[in-house]
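Shown below is the structure under consideration.
Note that one protein chain is taken out, while the other chains of the complex remain in position.
Naming follows writing order (A and B), and every chain is counted from residue 1.
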Amino acid sequence: MSTSTRKSRTRHSRSYASEERTAYLCLIPAIIGLTFITYLPLLAVFVLSLFSWSGLGSMKFTGMSNYIKLFTTDPYMLDSIRATIYFAVIAVIGSMIYSLCIALLLNRKIPARTFWRAVYYVPYVLPATAIYVGWSWLYESNFGLFNYLLTKVGLSRVMFIADSRYVVPSLALIAVWLSGNLIVIFLAGLQNVPRVYHEAAEIDGANGWQRFRNVTLPCMTPIIFYNLLMSLITNMQIVTPALALTNGGPGNSSRFISYLMYDQAFINNKLGYASAVSFVFFILIAVFTGILFATSKGWIFYEGGDER
Amino acid sequence: MSITKQGAMKSRKRKERVSNIISVIIIALVAAAVLFPIWWIVRTSLMSNAEIYKYPPAFFPSRWLLSNYRETLVIFKFWKYFFNTMMIIAPAVIGGTLTATICGYAFARLRFRGKKFLFTLCVGSMLLPTMVTLIPLYIMWTRIMGFQDSYLPLILPYLTGGGAFNIFLIRQFIMTVPRELDEAATIDGAGRLRILTQIIVPAIKPAMIVVGLFIFITLWNDLLQQMIYINSAEKFTIALGLTNFRGQLKQDWALTMCATCLSFAPGVIFYLIGQKYFVEGIVMTGLKN
Partner (left out) sequence: MSKKIISILLAVMLIGSIILAGCSKTDKVDTGEDESSATNSTTESKDEEKADATASDSDTKEKVKITYSMWGSAEEGANVQTVADKFNASQDKIQVEVVAIPWENYMTKLNTMATANQLPDTGMMQEQGVIQYSSEGMLSDVSTMFSEGEAKPLDSLAYTYQGKVVSYASANEVIILYYNKDMFDAAGVAYPPSSLEGAWTWEEFVAAAKKLTVDSNGKHPDEDGFNSQNITQYGCMIENLTWQLEIWALSNGGGFYNSDGTELIIDKPESIEAIQKVADLYLVDHVAPLSTGLTDDGIPRSIITGTVAMSSNGTWNVGTCLNVAKEEGLNYGVAVLPYMKEKVTINTSGANVVFSQTKHLEEAMEWIKWYGQEENNWDSLIATGIWMPRLDKYYKEEALTHKWVDNPNFPPYEEYKSAVVDYAMSDAARPTSWFYTAHTAEFNTLLQSILGDVWTGAKTAQDVIAENIDALKAIHAGE
């Protein structure tokens, strides 16, 4: 393919020029988007973070002092980073395991597969705010259903979202419940695993686990990576449960960084300070995705080895 | 020998059947658990406020108060909110899918200088969460562009290729369409526009539907941005309408849950329409690179 394109390039350089023009024309929306919706705003976040600004009066340049304040006297920032990472890690791991398992089960020859798939997908398409309110009824400390069931079987109550030790796992459980899209993507990936490999392994006498370990899993690594990445980014941005349910509490245990930013920017009107929070958030995500990418080379298996 | 082989086959088949049955049981049990919170919302919506607070909690309403829904619809102007939501979602989904297709096409099929650079920027922006740039974008839309109480800040970002992820998805998909088809059409004298509309688009329809669904869900689930950009009750979306049940001094839980249940419908319907293509779309893109 590459030789043929090179040949045609030299042969029809005029048509190449027109092709190039078409390409740029096609990409105008993307270029505008990347410039004005993505990269310039990113730059702007950093610039804004160097100012003290309420959005009303004039801006005051304060250099790095927003950052210094964030990491020395701010009562929320460090807890917030901790909460975000804690939540993201358990939500990502939980939803990856859950969705892979469900996808594996759904990939078998079972009746009414489309129906089941829809059932597992449904939570994902429901309006998020509503969902959290519904769950809060189940989690309610004194009169909620879960605690009723716990006392019914003689266990002691768990305060779920009212207890700083349990609030993050409780919210992560909701995140796992919401991960229907991961299931569908895994399912798609599983259907892409070449049947021949399985058959070959079967002939070699591999049992179910061995087939999973040596055939399915390696073929699925690109999909796992993709899901891991998307799930990480989604869960690190989590804001709705804090907004709808916990107000960041108890303590700062669910004061996720996005919520902290929202709170400072739109409740307390500290736009400069909130931009500093945003930028720290950006660095945090960059570090995590960076780690993910750095390790990916080691465990992603590309079919035939000629990916590109 | 052949007999033992047959026996082994039979036993394997039996084993497979047993394990399939177990799978179905697990699937059904977990599915029940998944649906349970939804049932809890539904049953709450059918209860009186007094019953909601009862302890121990009841699994079924003692009286099924369908009248709650009638009351809800008085306050929760479902059709109006739905229409408003569609005012955002429809242009975003259509515009986003189209621009993503065009941009994806350029990345997949056309040769031009700076392709690698632009593509890297594009993929890079996938990793940049929307929350990070919320403040500057908010300032840009409301102060510089003057979009007050407007849907435009919610729609316009989707007209720029529908987000890097969607461009990427379309590109991957177009890569799987055999190039020979394009070339044959070129020989027949078709221009690029015709190739795009008559060959590429029909071939990548599933992917376009996936992109549309993704945009739909992102907007559907988004509360924060709608909260920031929309002011007047006239322009409320379903998500905002749901927050409107918190009264001055009280919250009517039963009605809140009714509205919640009503707002389930559009998302589910949209999924049911799209689901056939949905899995297919993802299967075919492969999502490998």
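Observations on the model:
Simple rule for what comes next: contacts are C-beta pairs under 8 Å (C-beta built on N, C-alpha and C of every residue); 3 or more make two chains touch, one makes a residue touch a chain.
In this text the structure is predicted, and so the values were computed from the model without any measurement.
Per the touch definition above, the residue from A:141, A:191, A:214 or A:296 contacting the chain not shown is A:141.
Annotation: of A:32, A:93 or A:230, A:32 touches the absent chain (contact as defined above). Which of B:112, B:173, B:264 or B:278 touches the hidden chain is settled by the complete complex: it is B:112. Note that of B:245, B:264 or B:278, the residue touching the chain absent from this view is B:245.
For subunit B, the list of residues touching the undisplayed chain reads 49-50, 53-55, 74-75, 77, 112-114, 142-149, 227-228, 231-234, 240, 243-251, 253. In the full complex, subunit A touches the hidden chain at residues 17, 20-21, 24, 28, 31-32, 35-36, 54-56, 73-76, 141-143, 151, 156-157, 159, 162-165, 246-253, 255, 263, 266-269.
Here is the rule we use: only the chains that are shown with their structure count from here on.
Averaged Cα coordinates give subunit A a centre that lies 15 Å from the centre of subunit B. Interface of subunit B with subunit A (complex): residues 19-20, 23-24, 26-28, 30-31, 34-35, 37-38, 40-41, 44, 53, 55-57, 99, 102-103, 105-107, 110-113, 115, 118, 121-122, 125, 127-140, 157, 159-161, 163-164, 167, 179, 192, 217, 220-221, 223-224, 228, 238-239, 242-243, 256-257, 259-260, 263-264, 267-268, 270-272, 275, 278-279, 281-283, 286-289. Residue ranges on subunit A touching subunit B, taken from their complex, read 1, 5, 9, 16, 19-20, 22-24, 26-27, 29-34, 36-42, 44-45, 48, 102, 105-106, 108-111, 114, 116-131, 133-135, 137-138, 142-145, 148, 177, 181, 184-185, 187-189, 191-192, 208, 222-223, 226, 229, 233, 236-237, 239-240, 243-244, 258, 261-262, 265-266, 271, 274-275, 278-279, 281-282, 285-286, 289, 302-303, 307-308.
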